[in-house]
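Every protein chain except one is present and positioned as in the full complex.
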Amino acid sequence: MSYAVELINITKIFPTPDGQGEVRAVDNVTLRIRDGEFFSLLGPSGCGKTTTLRLIAGFERPNAGEIRIHGRPMAQIPPYRRPVNTVFQNYALFPHMTVFENVAFGLRMKGLSQKEIRQRVEEALAMVRLTGMEDRKPRQLSGGQQQRVALARALVNRPEVLLLDEPLGALDLKLRKAMQLELKSLQQQVGITFIYVTHDQEEAITMSDRIAVMNQGKVLQVGTPRDIYEHPENRFVADFIGETNFITGRLVEINARVGRVSLGANLTLQGSLGESWHGRPGDEVTLAVRPEKISLLAETREGALPARVEHVIYVGNDTRYEVVLPTGAKLFVREQNVRHTDAERFREGQNVWLTWEVESARILTE
Amino acid sequence: MTTTTITASREWRTGNITLQASALLFGLSALLWAVLLARWLTFGLFAWTPWPVEVFLDAWPAGAAIALYVALLGVDALVILGVRRRRRWARHVGLARSVALVLLAVVYYALSRDLVMALVWLGLAGAQALVLWPSPPWALSWPAALWLGIFFMFPLFLMFVVSLGERSSTGTVVYTFTLQNYARFFGRIGGRFLYLLIFWRSLWLGIVNTALCLLFGYPLALWIARQPERRRNTYLLLVMIPFWTNFLVRTYAWMVILRDTGVINTFIMDVLAWTDRPLRLLYTPGAVFLGLFYGYLPFMVLPLYASIERMDWSLVEAAQDLGASTWRVFWEVVRPLTMPGIVAGSILVFIPSVGAYVTPDLLGGAKVTMVGNLLQQQFLVVRDWPFGSAVGFILMILMLVATMVYFRTGGRTL
Partner (left out) sequence: MSTLALTRRPSWTWAALAFSIFLVLGGLMGLLYAGLKWGTPQGMTTGALALVAVVAGTWQGVRALRALTGLSLGEQALHLNAYGLLLFLYVPIVILVIYSFNAAERGAVWQGFTLRWYQELFRDRAIGKSLEVTLWVGFWSTVISTIFGTLAALALERFARFRGRLTFDAVLYLPIIIPDIVMAISTLLFFVILGMPLSRYTILIAHVAFNISYVAVVVRARLADMDRTLEEAAMDLGADEWRTFRYITLPLLMPGIIAGALLAFTLSLDDFVITFFVSGPGSTTLPVRVYSMIRLGVTPEVNAISALMLLGSILLLLVSLALQRR
């Protein structure tokens, strides 16, 4: 397996504005991004995504660690000699140049012939469906068009790696969805490694081959979208991606990567243990269950948990129930509205029973 | 660890600018040598100044000069080539050549008294040395810093030193290091605090003029900012024209109106024939006031307009929506938001008003009415430079303090 980009124990420290303290924007991060992969960096605002990208592009220099692109160390390579290109968050189109000149800039810097430049720019503009806009200035374009110019300007150089910093952040929802699909198919078409920064989990999940979830400068989990969603390894990841119920209890026994958890009040549950799980029976643990994995039953069944419906909220495609366990813990449950009467299946105050597959409940380390 | 990273980054950051700039600079000097050489070789045929033929009668300097220019041309070409190929020695050769050129400029000036050419050489050598020397990026500020240091800060320092001296009977400065000039300034002359009075008058005129300009200028700026777009630009232009017009001309315009044979007096005496004695309008304190107000009003209006224009008018609407009266809206919202403009405008009016020389001189008569006149008199008429320097120094300190205080109170934004 060849890696397009490797970050090895990278740390980046900024001084705080008052000059006294320091911010660890990126904290001992190790990432290996495969060739041709659509790789997303996902995390809340200020977690260090942009900084990571800027380190790869060469605008910042790490305080420690090493960056390699296709095996070549980048420490002494300035941004303009790195085989990467960036699509900036605000696009950073040159306002004094036309669309054509913007896209041609990188090729001109490489010293290609006029003819070749013209041909490749036209190809690139055709690829992002902007043919005919060559002579416009960036401010005469809509947000989505500007975004595509930025994309063409980066892709026309045929970089080994394309860095995208929340490229769809400024677009409205509909355009965003359309551009997500376009970007994804474009990436498959050109076969370039994409490193994509976003704080939108849905975007990351729909587009990426693999995702790295970051928080406070650290990478918490790397994996495919399914991995991350179905098997979160810690509480932050489970909480940040999608909606999750957390139930705390005491681990009673472990049996072939399945744990039994006692909640008190004579209730016990089963949950699966993650691969990185190192604990012993008797530990305080947290169990995570997604609301849509829980089934509500009107009658009891083997292993089902008793509960009472507190609130019923109709949200269109499904119905949300807030239920309370005898221990007092509150859980959310989502049931799809398949038939038009589904929303009336359970009423507030009704006693119900909850079940789920053992694989759907994850026992997490704190 | 951090320091090594920074130096490393500086290395590659400046690398290419150094390359281009030194190629450019050495190219320039090479061009200069080529031109000078051509001048010698063509016997001054294409020179921009006729070449003294006598020089060529004497073969030795001609030969030496030609040899020198050829050598310089060769060295510079070598440096350019080396620099382009990023050779280490190019830097050393270039630096040595720069040092040689400095020496050459000195010798050349001593022999020919041709200041301009010597300065050109010095400038080139300095710039080349600056570029070739492994200098930090902020070396960009050095030319300005050097110029301001030598021709602005050092003179101010000299002024202070001179202010501690005494005037000799012939009008030259004797460096005695006394404070007596300051004592004289703050003391009584013939029972009156003569100089303090002049100073106080200038200060007072400055304050009143600033206040008046603000009082009349603010409504004008507000009015312009509220005009529809197209008319607004016209009115703005109408304020900018006086701003860009020579101050002397604008002051003189008032002389044409106010003097004894001026427009007003001609009207009263010749047209209306109400009197046969001209009204004394020029050379009065009123005329000085008028001149200052007229002169500096645009300096107040333009910064005010800029900050009013930049203001978000929806805030005014929000305040009105919350029930504030027009006056309250102005005082509580508009005034604080346009504070940068008020501060900038006030400084632009206050400082030149206090230090005004042209207005009191032309409109106030040649009497010593303000500090500006006092300084001119001490320097150009009485030639008491030490005392003049002391007055200048006090004026400078006062202005600095006033500006600083004003900035503090008005919020630091310019």
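A few points about this structure:
In order of appearance the chains are A and B, and numbering begins at 1 in each one.
Going forward, contacts are C-beta pairs under 8 Å (C-beta built on N, C-alpha and C of every residue); 3 or more make two chains touch, one makes a residue touch a chain.
From a predicted model like this one, the values you see are computed outputs, not experimental measurements.
When the missing chain is restored to the complex, the residue among B:Ala38, B:Ile257, B:Val316 or B:Leu337 that touches it is B:Ile257. The residue touching the chain not shown here, chosen from B:Tyr109, B:Trp133, B:Phe289 or B:Tyr357, is B:Tyr357.
Touching the chain that is not shown, out of B:Met159, B:Met311 or B:Met339: B:Met159 (per the contact rule at the top). Considering the full assembly, B:Tyr235 is the residue among B:Tyr109, B:Trp133, B:Phe193 or B:Tyr235 that touches the omitted chain.
Remark: the residues of chain B touching the chain excluded from display are 13-17, 19-20, 115, 136-141, 143-145, 147-149, 151-156, 158-159, 162, 173, 216-217, 219-220, 222-224, 235, 237-242, 244-250, 252-257, 259, 261-263, 265-266, 268, 270, 274-275, 279, 294, 297-298, 326, 347, 351-352, 354-355, 357-358, 362, 371-372, 375-376, 379-380, 385, 388-389, 392, 395-396, 399-400, 403. Mapped onto chain A, contacts with the missing chain fall at residues 57-59, 78-81, 84-86, 88, 90, 92-96, 105-106, 109-110, 153-154, 157.
Rule of thumb we're sticking to: only the chains that are shown with their structure count from here on.
Measuring from the averaged C-alpha position of chain A to that of chain B gives a distance of 57 Å.
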